[in-house]
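In this view, the complex is presented without one of its protein chains, the others remaining in place.
And then subunit A:
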């Protein structure tokens, strides 16, 4: 260190001019013992072993040319202390100019600088509950196991050691006061002191702390954090904790053999779980292979009988090699994919049935397809299989969703589609009417759960709704006719009156002639509708909506059963009616 630097640091006046900075020449000197030629061969790269020269390390260059800053020993106080202890440390003096700073600094050095000591903020204490008063203690915190003095001692320790229980339990050393007797003090009894365990200390402290917390804020007013704390403290179970520690101690004190055994078992467990993972992936792969329809792309191969029999053969081979007998019957009626899809998706038996069914699809397919060519080849096989197959009871059939079809349409179809189709009538108007009828019944247009039974009932419902709609149409027609006829009749009556005024006999003959035509039609209509509809008819246009909506609003079963038998007669009568009305209208035109 140069003298100038020392002077700078101590703020002594500089002595004369600063000396010019000497430039150090950096010349790689050839170490001794190495010839010049050999040294030249080393080239740019440094040799792996550093060659040390016997010279001192140069001083690091100072980049800025400013004078060094002055450091001062400055007294300070620590805000975390209560006694105002003054210690001194070195601080960089903020730069000031000239002489006056020096005198100022001298003054400043004598009194502590009034600034916050930066380490005060780390002085944090654990939050401990408020101390209880005597009254509070007597009311809430009495315990036959703990004296007031000991509780005080415990709370003091907890505060001193910031809730570090390991330390509290370690330092806990309560000396109970000797029991005072009236006799002379030498015989005073010192109560038997048994060491408290950490669990006992914790239990007592948590009880006191929770009680104090609850006194401060009743549980209903606590903030969430406070409530959690309160709950946790109230739930502390010293016995359980002690048991846990006992177990932990056992675990720690295992012998080498036990440890070895445990590690072996763990290893085994790891192996098993790894294998299981492998097994699961294998199985999933297998499933995906089984679920995927075999070669969907080139189905054209199987369009002729030869192709089909070939397919059958390969499937049989595959089946044999798998050596798995299917659960379900050889009737195999179930196994067309069309009938199957919804059932396999049903939650209960999904996996089993799909697994059981899929291999069975082979022998079962031929009867469902129109070709029975391969039946002969399969027959022997089938018979053998039949013995192994048990027949299902009706209950089981219902459970597995097995159905028997007389005739099956080729290909896949969905039941929901079928239900959907029912709601589509031929004309748009009709479809809308159907939809509004369903809406009135609060039945969704698209069924939520198109199970077998639901679809069947839906079919019935749609059917009866259709019947009702037909009936309404017919009744409207009939009413119209009636109105026309009545107006015609009035007309005639008026004419007749006019004619009677002119010539009576003429009118009579005409009336007879006209009456012949409508008479057969009136009883016809009455027959159709029965008594109720007769009344409606008389009521005219206003009653009409009630005919259609009346039965529809009633319970479902009622409509279906009621309209069912009525519907049959309706149809017939409707055509009769329309014939009749046709005739009458023609006659009218005449």
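In the analysis below, a residue touches a chain if its C-beta (ideal position, glycine included) is under 8 Å from a C-beta of that chain, and two chains touch if they have at least 3 such contacts; residues count from 1.
One rule holds in what follows: contacts and distances are computed from a predicted model.
Only one chain is not pictured, and the protein name UniProt records for it, out of "Ribosome biogenesis protein YTM1", "General transcription and DNA repair factor IIH subunit TFB4", "TBC1 domain family member 22A" or "Actin family", is "Actin family".
Remark: the omitted chain is touched by one listed residue; of A:131, A:171, A:320 or A:390 this is A:171. Contact with the chain that does not appear here is found for just one residue of A:259, A:274, A:290 or A:412, A:259. Checked against the hidden chain, the listed residues A:34, A:128, A:198 or A:484 yield one contact partner: A:198.
Contact with the omitted chain, checked across A:80, A:280, A:398 or A:412, is made by A:80. Counting over the whole complex, subunit A has residues 10, 63, 68-69, 73, 78, 80-81, 83-90, 92, 117-120, 122-123, 160-161, 164-167, 169-171, 198, 245, 248-249, 251-256, 258-260 touching the chain that is not drawn.
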